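Just passing along the structure, written as structure tokens.
Presenting chain A:
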Amino acid sequence: MSFLATFRHGVHPPEHKELTSALTTRRMPFPAEVVLPVRQHAGKPAKVVVKKGDHVERGDIVAVADGFVSAPVHASVTGEVSSIEWWPHPDGSSAPAVRIAVSPHSAQIARERTVPDWRGLEPAQIVQAVQDAGVVGLGGAAFPTHVKLAPPKGTKVDTILLNGCECEPYLTTDHRVMVEQADRVIHGLRIMMRCTGAPRAVIGIEMNKPDAIEAIRRVLPKDLNVEVLPLRVKYPQGAEKMLVESVLGLEVPSGKLPISVGALVQNVASAATIAEVFETGLPLIERIVTVTGLGIRKPANLIVPVGTLLRDLLAACGGMTDDAREIVFGGPMMGQAQGNLDVPVTKGTTGVVVLSDAEVAREHVHPCIRCGKCLDACPVFLNPSLLGRYAQRDRWEDMESHHLNDCMLCGACSYVCPSNIPLSQMFGAAKTMLRRTKAADAALAANATATVKS
Partner candidate 1 sequence: MSGLVWIFVSAMFVSNFTLAMFLGLCAFLGVSGKIATALRMGAADTFVLVLTSLAVWFLNKFVLAEAPYLRVIAFIVVIAGLVQIVEMIIKKASPTLFRELGIYLPLITTNCAVLGLAMIQTNKGYTLGEGVAFALGGGAGLTLALVLMASIREEVELADVPEFARGVGLVFIIAGSLSLAFMGFAGLFSAA
Partner candidate 2 sequence: MSNDPASAATQAMPAAPAAADVPAWKLLAILGGGGAVAGMIIVSAYQWSKPTIDENKRVRLDAAVREVLKGPERCDSLWLVGDALTPTLPAGADAATTDRVFIGFRKDGTRAGFAIVAADFGFADEVKLIFGFDAEAGKVLGFKVLGSKETPGLGDGIEKNEAFVKEFDGVATPIAGVKKGSSRGAPDHEVDTITGATISSKTVIRIINGAVEKWQPKLRAYRGEGAR
């Protein structure tokens, strides 16, 4: 297997994909209520444009994008706005959200829309259409897709990398998209290539999804320079920088985006969604969510309206087992644990994993014995052991000078640490601390200049 393309370092957590990888996606019954937070993407939150009591239909806009790096939010169900209030957010905080009570008698059919032919559109128009449809990266980070489709001046996209790795254990969302919607994936890719002018595209898929590789290969277009590249199974293969390293053999410079080496990375499900937008005119209002884990009774791949509450989702999958211990939005490596069953599914929710007592991370922290396993795991070649010891001493500046900012919080170091040191958590906290200090310093400096001027 070693001849397969891959990156250096990384880890091999147990995959557990067999629970859902062969299950065809099915539509979840509409719940009684959905909650749509205004913050479902990276960037500025959207601005609410409906008010309590408004009737909305599927696909109607409820919040508009606030600027370029932002995305609108659309109603995922037909119903009535029951309130606009602060609501628990899957990231652990809370955010303004539009609650919609689902009309019990509605057929939940979106109204017809006219769809312009994408072939006749300018790239800027495509970008606008994608933004209007509220499309964001469906791989988890939820970065607005249209922003990437409009590369900054002076950069050129040489290769579009379609990310079908899905390296997180348990998740099978992208896997099912590739198997069931191979045509749409290619169609979306076609639109993106036209929009960015990229001459070439590579679809990277980990070797543990042979049916997906097969499905995509079957529909590869003859007229485009597109190929499928099977990749070694390793976490975090799906991280942008790792994918660039594996596929192109290039290192994305520290602190830069993949575009700096001419690469544009998009998730396969995002590609499929773009295709759907130009086929039906419907914005992003539902997504595939893998509900799985040893702690859930009936694992499934479900098509879920955005805003569905976790409680309803679990009920749709037969509920939790008695030894269920932790519910995670996203994969178990980078996902966010949920303590509240009322959080909604957002556009970035790739899966809901319910972990059993036996498999959750150990809590007892031992001293670091400098075994070096974290160094061998870190895909960006940091020294997590040293960073961790700096973190314990609150030496943030030393952490920064040891490249803390290159850390993408993939959690590989914490996972392999035999002493159960929460390295990745400490690094996240340190990053926040550094950001805050910087902001405070900047404010102070601004204040000072202001005082001088006045």
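We adopt the following convention: contacts are C-beta pairs under 8 Å (C-beta built on N, C-alpha and C of every residue); 3 or more make two chains touch, one makes a residue touch a chain; residues count from 1.
Keep in mind how these were chosen: all candidates are chains of the complex that A comes from, given by their letters.
Since this is a predicted model, take the numbers as computed values, not measurements.
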Query raised in the report: Number, please: which of 1 or 2 touches chain A in the complex?
Result: 1
Report task. Mind listing the chain A positions that touch candidate 1 in their complex? Result -> 367, 389-390, 392-393
